[in-house]
Every structure is written in structure tokens, then in C-alpha cells.
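The complex is shown incomplete by one protein chain, all other protein chains being positioned as in the whole.
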Amino acid sequence: MILLAQVLVIAGLAPLVQGVMKRLRANLQGRPGPSPLQPYRDLAKLTNKEVLLPNGISPIPLIAPGIALGVAVTFAALLPIVVRNALGSIVDIIALVFLLGLGRFVLTLAALDSRSAFAGMAASREMTFGSLVEPALLLALLGGAVVGKGTHLSSVMDVPFGLAGVLAFAAFFLVLLAETARIPIDNQETHYELTMIHEGLVLEYSGWQLAMLQLAGFIRQLCFFVLASLLLPGGAEGWRHLPWILAIICVVPAVETLFAKLRLFEVPQLFATALILAATSIGLRVFGVLV
Amino acid sequence: MTTSLIVLVAGAVLILNGRAVGVLIAYVVLALTVAVLGAGAALASPATFALFAVATLLKVVLAPLAIGLFVRVNPAAEDLRPSVPVPVRLLLVIAFALAAELASGMAALASMPMLNLVAFIVLCGVGMLIVHRNLLAHMIGLLVLGIGIGFAGSMLAPGLPEPIELGTAFDALIATFIGLALVRAIIVHDPLLDVESLRRLRG
Partner (left out) sequence: MAGFARGAIVPVATIQGSVAALTLSAAITPLSAPFCALLAILALAVALWCARRGAAQDPLLIAAFAAAMLLVLIARSVALFLFAWEAMSLISAFLVAAHHERRGVRRATFTYLVVSQSGALCVLVALTLLAGAAGNTSFDAIAAHAPLLSPAVRDAVFVLALLGFGSKAGLMPLHFWLPRAHPVAPPSASAMLSGAMLKVALFGLLVVTLELAAPSALWWGIVLVWLGTISAIGGVLYALVDHDLKRLLAYHSVENIGIIVIGIGVALAARSAGNSVLAGLALLAALFHTINHGLFKALLFLGAGAVNEAEGTVDLERLGGLWGELVWTAPLFLIGCAAIVGLPPFNGFASEWLTFQSLIGGTVGNGLTMTVAFVAAIAGLALTGGLAAACFVKVFGVVFLGGSRRPSARAAVRERPDASTIGMGLLAVLCILLGVVPALAVVPLAAVVGGMLHVPARIPPALPALPLTVVLLPLAGALLCVMLAGRRGVRSVPTWTCGSPVTPAAQYTATAFSKPLRTIFAFVLFPDRQRLYEVGSSHWFPSLISYRTRSRYIVDEAARRFAAAVLRFARGSRLVQSGSLRLYVAYAVAALIVTVALAR
């Protein structure tokens, strides 16, 4: 029951978070910006529109939005916010990383099925960055697991914060920027297909399918923010970490405004930095230094 | 604990940052920290205190100010042009930190307190010489080396503050002003002050 409420709250608040961040980013850039409730109106508008599918040859583009939404909702259900062991030991870090990989796999296959050059380009870039981000993502979350606390997601809260925590959070922040498609890796507000990565994958969708994909993206973004807040200090209970989300919601648009989008082949340097930071944090934790 | 963190972060910025302003700020922070740590011995007598004040003024205020003014006048020299990408520089900083920890375990220098900080500062100074290609970065690196060695001196011989302070003061003086004179002459040939281009100035 609590789990259902958790999922519904996250799914309900996710578009609002996206709207607030868009508004903040616009304000920081000197523009008035859209209303924070605009994503809700967009989703409602999309559900009333007709769905057009490109002449794909397989049923994968048809079911891809459903699978992506399922992955995002599972991610929301797995977060140890209210109850630590709600689903028992299924809340597993490695399983989570592979689940996100499943979502990415299906979406990029659907993009290749659409025979569109832009979607193919976006699929290629998404898989490149997705694969380079996985080591840093896994190592940043394994801080608690390597010292014997198990691979349950709540193990990230079971270790003292210290320098290792700072480095792990820094690495996870870079991964978060990549997974939520933010500058300096990707630009959510670009209209040029040649610069799209995440937007390019959903280029061919319309109607309720596009609504599902957008909602899945919002939910994934909010879940990543919650996970990032779990990496910051706050105690052993998940909900005590939630105030950090407000800080993240303010910091990410600031990062988007202060930095420019990186050239495509300079982005792997960012991921290499994240990997080194995460590996150093694991090293510090294993040897008990400065923790 | 906090001093270690401050030194760690300042040293990391010295190597990771690619612009002169950031590196200058990190240098000032380092110089201030070292001055604070060494201030205890300097309060022995008015003479030592005067020397200490002069040296600190030179290191903390005049040198970075001079370099900063120079950069303001020649904005092309602000980019320090590091020769390796960020991840490699990050690995270098981590390697220096590990090496400093290893050095602090050496039995021969066991009498020196805060040996790991000294080693880290010296390594970061040398690291700047290796990583950055701008002549200004080399100057700042030499200044950091001077700070590190001065710090080592005040840790090893706390009873002899005068020669140490005198030495570091002149070190800073020479490094800054003669260095700037050289840079002014060289900037005519290469506005970017690239050390690699100096090889072409022979003959």
C-alpha cells in the first residue's frame, strides 16, 4: 500500500519537477519561462492526439513506450524512501542498473526500426554515452556494498559520509546529468536534430505513446534526483534525505545555465572523470581512509 | 583535518584548473594556509616577526597581484593550456596524494610533522610544471615549490625562523619580478607564452 502511494506520488510530482526546472532555467537566462504546470497540460494534450507510427517492420516501436514507462515506474517503486525493505532483497543496485539498460535497449531498437537517419544518430549516441556511464553509475552506488552492507539500494545510506561520500556524490551528479539529458551532455530544449540525443530517440512518436515516453522520462529524472539525495548525508531513513532534492532542483538548472554543451567527443572525458572519482571513493571506503 | 582538506583541494585546483585566475586563487589560499601554520614560530621576536610579515606580504599579496595585473594586460596569456585531458590530471592529483601519504611513512624524516602536506604541496608545484604549457603557470609552480620548501624548512627547524623567512622572501621576489621581466620579453614572440615555442628562440 505504502509502495503504491510512493509510486503515485512520484509519478504525480515528476511533471511538476520538470516544469519547475524548466521555469528556473528560463528565469536564470533572463526569460519569463513557461508555467511549472505546463508539462501536465502537455501530457493531457498528447493523450488526445492520434498516434502515427513510422512504417516499422516489427512490433518493437509499438511496445517500446510501455516498456520504458514500466522501467521508470519500477525504478520509482524500488527507491527505499519510506520503507527500507519494502520489496525485500529485490531492491538491488545491480538489478537496477541492468533494468535501466533494458529500457535503453528497447528504445534504441525502436529508433533503428523507424528508418529515420536522425533517430539512428540519436540511438548511436545514446548507446555510446549510456555504455560509458554504466561503470561510473555502478561504482558510485556501490559505496556501501563494498564494505559488506549488501547490494540493497539502502546500503548507500548505511555508510558514513566523509570525503568518500563527497566523491561518490560528485561522480553520481555527473552521471545524473548524463542520464537526464542535461547540459553539458545533451540539451533538452534544442530543435536541431543533429544535436539531439535523448530527444532524437523519441522523434518519431506521437499521441499517447509520446505522452508515455515523456512521463517515463520525468519519472526517471525524479528517481535519479531521489537517488542522488540518498547519497548525501541525512541518516538511515530514506525520507530524511528528501530535502536535498530541493537543492538539486535548484542546482541543475544553474549548471545548465553556467556551462555550455560539450563537444561530442569531449563528453567521454567527463565520464572518465566520473569513473575516477567513483573508483577513488570506493578505494577510500575499502581502506577506511578519510571516511 | 580541515587543513589537510584545504591543502588537498587547493593543490588539486592548481593542477586541474586551466585558467590563470583560478590557479592564482588556489595559490593564495595555499600561501595563506602555510603562513598561518608557520606563524607560531615567527612570533619569537620582533625581528623575526618583521621578516615573517615581509615574506608573507611578498608571497601572498605582491606576487599574485603582479601576475594578476600582467594577465589583465595580456588576456591571451590567461589560458594555461594544459597538455593532458582532465581525467589524466585527476589521476595525477590522486597519485600525488597517495605518494604524499607514502612519504609520510618514511623513517628518515619521521621527526618532521605534517610531512604529507609538505610533500603534497611540493609535488603539486612540480606537477604544474609538468602539466601546463604556459610560462605563467611555470612561474606559479615555482612559487608553490618555494612555499612548500619554506614550509618544510619551518617544520624541520622551528628554532631558526630568520634564515627561512629571508630565504622564502627573496625566493618569491626573484621568481615573480625577474620572471615577469622575462615573460614581458618573450610575449613579443609568442602571445600564448607556450613553453614549447621557447625552443624555437635558440640562436
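Letters are used for the chains, namely A and B, taken in the order the chains are written, and counting of residues starts over at 1 for each.
Going forward, a residue touches a chain if its C-beta (ideal position, glycine included) is under 8 Å from a C-beta of that chain, and two chains touch if they have at least 3 such contacts.
These figures come from a predicted structure and were not determined experimentally.
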Problem - Among the chains presented, those that the missing one touches - result: A
Exercise for the section: Consider the whole complex, including the chain that is not shown, and state which of A:26, A:63, A:82 or A:163 touches that chain. Expected result: A:63
Problem - From A:36, A:162 or A:283, residue that would touch the chain that is not displayed - result: A:283
Exercise for the section: Kindly state which of the options A:104, A:182 or A:241 is in contact with the chain not pictured. Expected result: A:104
Completion exercise
Where chain A meets the chain that is not shown, the residues are 50-60, 62-63, 65-71, 73-74, 77, 87-90, 92, 94-95, 97-99, 101-105, 108-109, 111-117, 119-121, 123-125, 127-128, 130-135, 137-139, 142, 145-148, 151, 204, 207-209, 212, 264-265, 268, 275, 279, 282-283, 286-287
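Definition applied: only the chains that are shown with their structure count from here on.
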Fill in the blank from the handout: Here the gap between chain A and chain B, centre to centre from mean Cα coordinates and rounded to Å, is 41
Completion exercise
Counting only contacts in the complex, chain A reaches chain B at residues 163, 269-270, 272-273, 275-277, 280
Completion exercise
chain A partner, complex, touching residues on chain B are 5, 85-87, 90-91, 94
